[in-house]
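Of the protein chains in this complex, one is absent; all others appear in place.
Entry: subunit A
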Amino acid sequence: MKALVSVKRVVDYNVRVQVKSDGSGVVTDGVKHSMNPFDEIAMEEAVRLKEKGKVTEIVAVTIGGAKNEETLRTALAFGADRAIHVKEEGEVQPLTAAKALAAVLKKEDAKLFICGKQAIDDDANQTGQMVAALLDIAQATFASKVEIEGDKAKVTREVDAGLETIEVDLPAVVTTDLRLNEPRYLKLPDIMKAKKKPIDATSFGDLGVTPGAGFKVTKTTPPPTRSKGVMVKTVDELVSALKGKGLL
């Protein structure tokens, strides 16, 4: 069974994100980028399924500019067999990404599509669901456990009330939650092997996708800076201060 895993290049989770002075977005030039952490979990899950013999081939796919090749190399070092680079330098919104990923999924005839539940840049949490809807296939989002049995997947999902276990027919979309697994450290031999694995380039044009803007970001603002706190000397002072703010 073939698994397709989508990986997104995002500003590294350790970076303190700065808003551009004109409010048009966040600073990305000269800022460290890495693979979306939820997509690392998706890669790790695909590799574990391959190690268990449930998956025979892993294909990693990314959408973005030339630098996304680094993200694909990371996916290949994880254990993807080959990679597909949908080249696009401009902004990509979730629906456009979903259309492109759906086209790749159909073309590859993969039975399992795994992606992070969201990317830590825009936190949209839409792409996986849209891929499933576009192809009219099953979806199992926020997975914390994935088991493949024949042509079905048993997926434990993290929902508000606790855990929910569902069974879906393959092909299906699975989006990964934080507790699905802990991604491995990539070893040097795997990093070196990744260099030799193939990356195929494609484009929205090749995939028959017209990028469209479903929405427009009008303004980006940093969160309000925390104002200085007040030191209180006694419990009484604290209580009256809270009362003064209407909190008690």
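The rule is simple: a contact is a pair of C-beta atoms (placed from the backbone, for glycine too) under 8 Å apart; a residue touches a chain by one contact, two chains touch by 3 or more; residues count from 1.
Throughout what follows, contacts and distances are computed from a predicted model.
**Student:** Of the candidate names "R-phenyllactate dehydratase activator", "Acyl-CoA dehydrogenase", "High-affinity zinc uptake system membrane protein ZnuB" or "NADH-quinone oxidoreductase subunit N", which one corresponds to the UniProt protein name of the undepicted chain?
**Tutor:** "Acyl-CoA dehydrogenase"
**Student:** Would you mind spotting which of A:Arg16, A:Lys195, A:Lys219 or A:Lys245 touches the chain that isn't drawn?
**Tutor:** A:Lys195
**Student:** Which is it among A:Ser34, A:Thr96 or A:Gln118 that touches the chain not included here?
**Tutor:** Checking each option in A:Ser34, A:Thr96 or A:Gln118, the one touching the absent chain turns out to be A:Ser34.
**Student:** Which of these touches the unseen chain: A:Lys8, A:Lys54 or A:Arg73?
**Tutor:** A:Arg73
**Student:** Of A:Lys107, A:Lys187 or A:Lys243, which one is in contact with the hidden chain?
**Tutor:** A:Lys187
**Student:** State which residues belonging to subunit A touch the missing partner chain.
**Tutor:** 34, 70, 73-74, 77, 185-189, 191-192, 195
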